[in-house]
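The complex appears here without one of its protein chains, the remainder shown in place.
Up next is chain A:
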Amino acid sequence: MTANPELGRPDAARGTRTAARRERSGFLGLTGRDAGLLLLVIVLTMAAPVLLNPFPATSSLAQFNAGYPDLMQRFVIFGIFAIGFNILFGLTGYLSFGHAAFLGAGSFAGVWMFKLLGMNVLLAIGASMAVAALFSLMVGYVSLRRSGIYFSILTLAFAQMSFALAYSVLTPITGGETGLQLALNDPRILGESVTASGNIPLPSLFGLEMRTTELVTFRIEGLGVWAFPFNVGYYFCAAVMIVAFYVSIRIFRSPFGMMLRAVKSNQQRLNYTGVSSRPYTLAAFVISGVYAGLAGGLLVSMDPLAGAERMQWTASGEVVLMTILGGAGTLIGPVLGAGLIKYFENIFSKINKGVLEGWFSVFPDGLSDVLVTIVYPFVGKGWHLTLGIVFMLVVIFLPGGLVEGGQRLGRVFRRSDRKGLGVEAPAADTRAKAEE
């Protein structure tokens, strides 16, 4: 990766380089480095159906292919969720443990739009964002009276309360234990209740069904057949994520974003500088709540079904993991973290005993059994163990997440041709010191 997604850690080298760039007008109002990052995200998301299917569909490695529509949609949807969470946590340092509540509320709002108005996904997404905004305004207004661990506990309490309510007394709105589903007798006043063939209509964008998939196959003689699914729903979600990512870059680089970083750095100084920090944190909270609602709306647009478990604390914890794993406070980090966790959840978890036995069958029987026994706890249902180990290693050795890992690698490669300048190393030293 050539673009450096680092943010909020100014160094001497960046100052002089951006000074030269500032004169040129950037792409969509972004500086060179940010524009590069945005372009990278655009290219990666657009090419994902190909990039995520590196193994022939017929080979035994095909189970590592992550390029099927359902999973690709999850990559970008949870990417949006994490990008939004990062605006709150990465910039202000307020660690919310209740963001899944906004995702859940957005999901329910989306399904209700499908039930009441029609199957256009834009309706669902609009409603999801609006409901999440109101809900997060309420929760944020109360929770932001406290900071630190008390704030986290308050958000957790709100989310668990929402989950419990959605599971029990709010059953008429949320579907309770069975979840909220579409039915043939839903009104759908802007569309049709039942299709001509007697089915429930599918979510669509002005008639373009989200489920539509074009499967392109590609054959290389002697190697196998590659299958690349191009799914409408995925490209819709990807386009939304690109917009969401662009908006987050703009927020990061704005005076508002700078104030949010100041909240994290020294709230006392900020208050004595004439700035009221609460409206800033509340705005950040609502913005990240709207991102969560958007993610919830997209989830139900891909699969019009919402259950209360979407609001549970484990779902809130997951987005925290994604953000920290990728690199809190960096632009691209949350997207990477979301991708990694969803990959583990969907791919690693599918490696069962039979698959392992297949891999190790080349070894003699006894050895093969031993290897299967050793590896088995880490894969299949044990994928959480591997994820936990990865998370620990990242937090201990790469506090800046995967992004920091990328930067360190980049620095190793660049060191040789930068020796003459001698700017990078001292800057890195000061940064390292400051981080301690």
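We take it that a contact is a pair of C-beta atoms (placed from the backbone, for glycine too) under 8 Å apart; a residue touches a chain by one contact, two chains touch by 3 or more; residues count from 1.
In the analysis below, contacts and distances are computed from a predicted model.
Colleague: The chain that is not shown, which UniProt protein name from "3-isopropylmalate dehydratase small subunit", "Amino acid/amide ABC transporter ATP-binding protein 1 (HAAT family)", "Nopaline transport system permease protein NocQ" or "HD superfamily phosphohydrolase" does it carry?
Modeller: Spelling it out: the chain absent from the display is recorded in UniProt as "Amino acid/amide ABC transporter ATP-binding protein 1 (HAAT family)".
Colleague: Give the residue, chosen from A:251, A:305, A:347 or A:390, that touches the chain omitted from the document.
Modeller: Checking the options A:251, A:305, A:347 or A:390, the one contacting the hidden chain is A:251.
Colleague: Using the touch definition from the top, which of A:139, A:240 or A:262 touches the missing chain?
Modeller: Final answer for the missing-chain contact: A:262.
Colleague: For the full complex, which residue in A:44, A:57, A:270 or A:305 touches the chain that was left out?
Modeller: Only one listed residue reaches the unshown chain, and that is A:270.
Colleague: Which chain A residues touch the hidden chain?
Modeller: Against the missing chain, chain A presents residues 8-12, 14-16, 18, 22, 29-31, 250-251, 253-259, 261-262, 264-266, 268-276, 279-280, 283, 287, 427, 430-431, 433-434.
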